[in-house]
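All protein chains of the complex are present and in place, except for one that has been dropped.
Presenting chain A:
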């Protein structure tokens, strides 16, 4: 075969490829996602729209009624709230900029940040710096981690109770309620959903 006839053959196959791609796009790019959307919106409307919750802790599907998604972390800066993990998403928990820090295990800047966070958390919670758990010192992969470890939640109980004029036992009970174990006993890690916990605090106060 000559180069010329190769080019013609490739052009012909590309034209066929274009026709095939067009038909497959109608099926895979439109019919499939729309069918999944249709079934999902009927079978799992709350999940499909983002697992949104209102300020009273109820499941909602309208964003106008929502204070956030149970699956997506959000910033809680004031001392009356349980704090989430450090976040590298934008200025913190920016859903339009999900990201980790991408800093490596020998990185000096990250080392300094970890030490500063340890000192800050120990001071705020009035605990021994050695007792600050690792998830309080490190940024998550997404920057939107909705969870903290049960250890970090317990560490914050005394401060939150004091700030809200509640007893430590009352707040500890909320933490226990919000603690979830591993799926099937082995998958993932035990965790506390920060928004769920703060919603419980919020509805208790009101």
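Things to note:
Heads up, the rule we're going with is that a residue touches a chain if its C-beta (ideal position, glycine included) is under 8 Å from a C-beta of that chain, and two chains touch if they have at least 3 such contacts; residues count from 1.
The rule is short, and it goes like this: contacts and distances are computed from a predicted model.
The complex appears with one chain absent; UniProt names that chain "Potassium-transporting ATPase potassium-binding subunit" among the candidates "Anti-sigma regulatory factor (Ser/Thr protein kinase)", "Carbohydrate ABC transporter permease", "Phenylalanine--tRNA ligase alpha subunit" or "Potassium-transporting ATPase potassium-binding subunit". Although one chain is not drawn, the whole complex shows that of A:21, A:119, A:168 or A:204 it is A:21 that touches it.
Interface residues of chain A with the unshown chain, by the touch rule above, are 9-21, 23-25, 27-30, 32-33, 35-37, 39-41, 43-44, 47-52, 55, 63, 66-69, 71-78, 81, 85, 89, 93-107, 110-111, 114-115, 118, 133-135, 137-149, 182-189, 191, 195, 198-199, 202.
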